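A single protein chain has been omitted from the complex, and every remaining protein chain is retained in its original position.
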Amino acid sequence: MKIRVSTAVLILCVAAAAQAAPFRQTMTTEQKFSITPGGTFVLENPHGNIDIVGSNVTQIEATLTTLVTAKSEAALAEGRRGSNLIIGGDAKTRIVRTVIARKTNDWSVAVQWNVRVPRNVHVHVVSTSSERIRINDILGSVKVKNFRGNVMIGDVSGSTVVESVNGSIVYATPHPGGNVLLSTVNGNVTATVAGDADFRWVAETGRGDIRTSMQQGLRGAFFGPRFQGTVNAPGGPTITTSTLMGDVHLLAAGASAAKTQSLRQLPLTESPSSRAAQRTNTSGPAVLRRGTVKGLFTYETKMGDVRVQEIQGDARIFTGAGVVQIGAVSGACNVRSHGGPLELGEISGVLTASTRAGDILVDSTRRGGTIATQGGTIRLLYTSGPTTLTSGGGDIIVSQAAASVKAETTSGDVVIGVDRDSKSEKIDAQTKKGNILLHVGPKFGADIDATIVTTDARADTIASELPGLSIRREHVAGKTVVRATGKINGGGQKVVLHATGGDIRISTRALAPTVVKPR
Amino acid sequence: MKHLSDQELMRIVQAGDFSPASEIYDRYSGRIYNFAFRFLRNSEAAEDATQEVFVKMMKHANQFNGEAKLSTWLFSITANWCRDYLRKADNKPKDSDDVLVTLPGPTADLPDRHLEQRQDEQRVRKALEALTAEQREAILLSRYQGLSYAEIAQIAGCSEGAVKTRVFRAMETLKKLLTGESGGDRCLNVVQ
Partner (left out) sequence: MSECSAMRESMPLLLTEALDPVRRETAHQHIESCVVCSEEWRAHKETWTLLEELPEVEVPARVKTAFLEKVGVAEPAVSNVIPFRGRPVFKWVAQAAAVVVLVGGAYFAGDRNADRIQPTGARIESVTPMQRVASGITPVSLAETRVLDAAALSPEIQGRPAVRNVTCVDCDGSDGQIALSFDVTSRWTVSGHPKDESMLRLSSYMLENEDVASTPSEALDSLRRMYSDPAHADPQIANALANVLRSDAHEGVRIDAVETLTHLPAAVSAQTRDALIEALRSDPNPAVRLKAVEALANMVRDGAVLEPTEVDVLRQKALQQDENPYVRVKVAETLGNMQP
């Protein structure tokens, strides 16, 4: 296929009076493009509103209104020259692009398109920003991709795909003839269909709610955060409505948005795996803030931060994604997150803290506990109860341990400072790639069993400032295993240290204090 | 010349006799050219690369350590040349400004090769383009040149572990693009 590219010159039809500051000029032009029945119209317009409507026309008829805004006359002239229309393709696939020559702070161009197309075409629109994109009355398929700006689709018989980032999507077609995919990251999605339409519905939102006024004909179940079901009879197209931060609405034509009900309140079938998701508070705030809470504090949210100054009782907190920041807990503390950092202050009871992604910082846990992250650094400033720390990748640092510690990381250093007054503690530290540093008081007694596995026996070593260890080396499967065992200061609790690809150091120097930024 | 090993040919060259040039070129030019072509996606640059690699091989023959493989050394020179080429700003592959080139033409315009085979070839080319330069280098040397990770590490100037990671990530990306399957990082036994 021969590719024909031509540049159309924008004709100045109406000259607006230039304003003092900023300088503005509006130009309008009419364009016509041929297209075959069933052809595809592709429009790429970075900035500016787009209105496309199917009509009784045999070709594409467009009115372009170009608004140039500039800081000076000269910049205005440059802006006028700096925008071009490129027309390509052929009658079967007509491609039209508004191209801005260069990005600059001196001028900007927005082109508003008002287009009439034959109804039986397919429409593809690509836009960066606009206030709105509106497409109506199309028998073919519609595809829209934009970054910012609301997208409104109406009466489209064919399939529809809308992918937005920050825009909201409104779709209204009584009986969609093809599959519909409406997805945005930060906006809302609203789909309106006829009350008797038959279709499959898939809906998902991270932070928002899923609501419908079509409860009567709705059957389905939640699978984790995603709803899958049918409305009325099975066998129709699939309407997928998806947003991360906004709400999803499915409305019957004529029904008011006020009459909708949240799906989570409907008696739908639940799969066992989604029951946990069902328990969470779906309409919690993005950030829950509290000062002092007396008694048991229980809170669960699908997505949101939790910031509480003090809990005078036990605490049970779950967030699907967010920061958890607690100043002090006088009882037991159970904090779980599916993603996000945890910052906990003084925990008087047993602590159970886990996150699937993020760092964990704990000031102190008096009764010890379990602290785990699947990826991130763990810093525990003080513990006086048996504590287990696990990281899926990242350092583990315990500044002052006055009880037994078990620490394991897949890769990263493990640094443990034992309380200077402790005569002996049980320590178990493992890293699959990294160093282990153990800081103890000069009188600390223990039965040491330290092993490093290395491919470079010269680089990785075991060193102890306290005497009493003897070293053995052996070669296993191409690696060197160096093992140091013995009693320090007459012996005591078992201290087991295992590092792969790193050093082990036992030092009597005090661990440097960890600097923590104020909460 | 054909009966002499690479090391023997290189010793002749190191002695100042350039007559093995043609034989060495015939042995390795195909591999070097194809590697450069697939890496740079530019036939002109691949031709320049091939020529310059062999000229460098002749001029700096004394840098060749006879205990190593000649192919490893040649790929090393080629990879360095290609990286330098890409580093220059105006040699970075640019996306075509004109969306029209992505439109499918009528089948009558396609060359004689079987349509499906040509489409697969296009898909593979596009998929390789989606890789980073380091990943593409690693997968080209591993998959198409059959080099070991140790050899690739030497050529790329990184560790074997890094090569393993690059090949793994390249395969994940290629798998996603060519078969539509993405391996999640969650296995069946992940704790909830």
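Per-chain residue numbering starts at 1, and chain names A and B are given in the order in which the chains are listed.
Here is the rule we use: a contact is a pair of C-beta atoms (placed from the backbone, for glycine too) under 8 Å apart; a residue touches a chain by one contact, two chains touch by 3 or more.
Source: prediction; values computed, not measured.
The residue from A:Ala77, A:Val99, A:Ala253 or A:Ala357 that touches the chain not shown here is A:Ala357. Residue A:Ser337 is the one among A:Gln25, A:Thr98 or A:Ser337 that touches the chain missing from this view. Touch with the chain omitted from the figure is made, among A:Pro22, A:Gly195, A:Gly375 or A:Gly468, by A:Gly375.
Annotation for chain B: contacts to the undisplayed chain at residues 1-4, 8, 10-12, 14-15, 18-19, 21-22, 25-26, 29-30, 33-34, 37-38, 43, 47, 50-51, 54-55, 58-59, 62-68, 117, 120-121, 123-125, 128, 132, 134, 139, 142-144, 146, 148-149, 158-159, 161-162, 164-169, 171-175, 178-179, 181, 183-190.
By the touch definition given at the top, chain A reaches the unshown chain through residues 46-47, 103, 128-129, 147-148, 163, 165-166, 183, 185-186, 204, 206-207, 226, 242, 244-245, 303, 320-322, 337-340, 356-359, 373-377, 392-395, 409-413, 433-435, 456, 458-460, 501-503.
Definition applied: only the chains that are shown with their structure count from here on.
The geometric centre of chain A is 35 Å away from that of chain B, both derived from CA atoms.
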